[in-house]
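One structure follows; several queries about it will come next.
Only one protein chain is missing; all other protein chains are in place.
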Amino acid sequence: MAETFQNLMLGFSVALQPSILVYAVVGCLIGTLVGMMPGLGPLAGISLLLPATFGLNPIVAIVLLAGVYYGAMYGGSTTSILMRIPGEAASVMTCIDGYAMTQNGRGGPALAIAAIGSFVAGTAGVVGLMLLAPTLADWALRFGPPEYTALLLIGLFILAYMSGGSMLKTLAMAALGLMLGMIGIDVMTGYTRFSLGIVELGDGVGIVPVAVGLFGVSEILLTAGAVAAPEVQRPRLRDLVPSGEEFRRSAGPVARGSLLGFMIGIIPGSAHIISSFVSYGIERRISKHPERFGNGAIEGVAGPESANNAAATGAFVPMMALGIPTSPVTAVMIAAIMVHGILPGPMLIQTQPELFWGFVASMYVGNVVLLILNLPMVGVFVNILRIPYGYLYPCILCFCIVGTYSVSNSLVDVWILLIMGAIGYALRKFGYDLAPVALGLVLAPMLELSLRQSLTMSAGDYGIFLERPIATTMLGLGVVLLLFALKPLVFKSKDWRSEVGLEKQ
Amino acid sequence: MTSEPSSIERKRGGLKSDQLSGLMLLALALYVGWENRAYPVGTLQEPGPGYMPLILVVFLGATGLLIALWGAKSAPLASMNWTEAARAVVILVACGVATFALERIGYRLTVIALLIFFLGVIERKRPLPVALVAAGFSFASFYIVGDLLHVPLPRSPWGF
Partner (left out) sequence: MKTTTLFAALLATFAAMPAAAQGSFPNRAISMIVAFPPGGVADGTARPTAAAMEKVLKQPVNVTNRPGAAGAVGNSVVANAKPDGYTILMALSSISVIPAADELFNRKPAYSLDQLVPIALISADPTILVVHPSLPVKSLKELLALARSRPGQLSFSSSGIYGALHMPMEMFLHAAKLKMRHLPTAGGGPALIAVLGGHVELTAGGPAAITGHVKSGKLRTIVSWGGERHPAYPDVPTFKELGYKNVEYYIWAGLVAPRGVPDPVMKSLRDAVRMVVNDPDFKNMMAKLNSPIRYMDAPEFRKYWDGDAKRLAALVKVVGKVEAKK
């Protein structure tokens, strides 16, 4: 412990040097701006900035990139809350209640809680990274295909808690999303499935154009033609600060979201995307008033936003402790230090203490900087709502198009965006929830691959899921979740869901 | 038999919204199932590339069918309000045309044209603000995304 403290002091002595501090601030600023572009998320942001870091020393480079990463994670929530446009997959759940809060005139508090939740989760994540990195990294490696399958199944069962509407419609939407996820080349055999002869679809349908289309474009299509144009909001200063009640409601979700996000974030692979979905599902399930979700519940912003940020920090654990890039984002970070001749690997913490501890300390600093930057910015951002909708929506549409195009410089993505906008519009007219589609799309390829990998490992024996403690425990948890979800179907009258479900229809 | 159906009967008769959407989902499932026949399904022990799509086809088809069957109580299709649909279609078509134009006449020209169409033709704003917003947005966003972030945004054949 004393040693950790000493190391941390070393780290702060690095991170608090004025030159490095400046880079942390610049990184957070650029990241926030990039994250606010619909479609441009953390990965795009740091990939775009990577070349600029080659001339810097490795500590500065990684501090700058970490700042961009954080900033972009947070910036994505701004557009989600104010315009219902998810900047990246992790913000999908923030759109639902965050935008509902904006419509209720509580956009300011939603942004503030998102910033505070991100700060708490980010800081908690760094503490976890600092104290537990080597231990947790070994644990993370024990996540093989069977464990992954079990985790993703839990993600799937969480669906049942995600929406208050008809259970059948939720399941149908999940199936639709999973089906979209089947498009592309099958990793196990090399078959190209459902690609309609379009080469770009061989890579599958990206989550960004689908999420921006389903949520952002469909909202514009529904609103722009409405008989009465939405009223221009003139937020007053006291409407920007969350009320005591809102703080109280957010505390639990932030704490749970941080823990959950961090645990999921450590796991190698892209599972961290599901952390915000799982957090939303859990908050909805344990809430005494689940009917408030979807209509502007602050818990629905606080939980997923915290989970999402904690997961982002958790992803650094295997990167720092093992030197393995477990996600595209950490891979770019590793590339940034590799260019300077520092070889990432299990020995990184020992051989480059000032890099690791400087990084850890700068993450603390980055979180504080982000909070200081963003709380006053809330007042600036909500002014977007003052723009008359007639001017606002054409600009949002253009932003969606350029953002989606920028992700992989592909017009196919823009077409997907527009088609998904149309589909989202029609589905919402018919009373379908769209979040399960996004979750299904994220889960499908990972779930299919890990299930088939597990069966390859065991030569077709499903017993493999019962022989491995972590997988078995998680599957058990999943079954419990599933039974809870089925309960209201069996005992219909006794549950809130029946009331809410009928009301929704 | 020829008597006019009363207003209540009209409400009860006709296709319901859930019936239509459920049947559409079922149709989609059947289509995907038909397309899926090209891929080997494999066995339970060794699932092939067509295995999971087949499960999903069955699942989506079943839920679609159930939605349609239980949809008798939902709102009738005729009562649905489509007032914003015409505007929505216009917006989508305009965006589609813009997407088509993006790599032909370049980003900046496309965005200017798109914004002039939206603001000037659809929203009927005054010409001066329209011109300012269209040009300002186009150049500012190109500068941020194209020049600062180094995204290769498409240019027109004239290098603009």
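The letters A and B name the chains in turn, as written, and every chain counts its residues from 1.
Following the convention adopted for this analysis, contacts are C-beta pairs under 8 Å (C-beta built on N, C-alpha and C of every residue); 3 or more make two chains touch, one makes a residue touch a chain.
Since the structure is predicted, the reported quantities are computational estimates derived from the model, not experimental observations.
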item: Contacting the left-out chain in the complete assembly, out of A:P109, A:P325 or A:G440; value: A:P325
item: Contact partner of the left-out chain, one of A:G184, A:G358 or A:G424; value: A:G184
item: Residue touching the undisplayed chain, where the options are A:I334, A:I396 or A:L475; value: A:I334
item: Footprint left on chain A by the chain that the document does not show; value: 47-48, 51, 54, 141-145, 184-192, 199-200, 202-204, 268-269, 322-326, 328, 331-332, 334-335, 338-339, 341, 343-348, 408-409, 449, 453, 456-457, 459
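Keep in mind that, in the parts below, only the chains that are shown with their structure count from here on.
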item: Complex contacts: residues of chain A adjacent to chain B; value: 33-34, 37, 40, 48, 51, 166, 168-169, 171-172, 175-176, 178-179, 182, 186, 188-189, 191, 193-194, 220-227, 390-391, 393-395, 397-399, 401-402, 405-406, 409, 411, 414-415, 418, 421-422, 425, 427, 429-432, 444, 448, 451-452, 455-456, 459-461, 505
item: Residue numbers on chain B that touch chain A, as the complex places them; value: 17-18, 20-22, 25, 28, 32, 35-36, 39-40, 43-50, 52-53, 56-57, 59-60, 63-64, 66-67, 70, 73-74, 80, 82-88, 91-92, 95-96, 98-99, 102-103, 107, 111, 114-115, 118-119, 123, 125, 129, 133, 137, 141, 144-145, 149-153
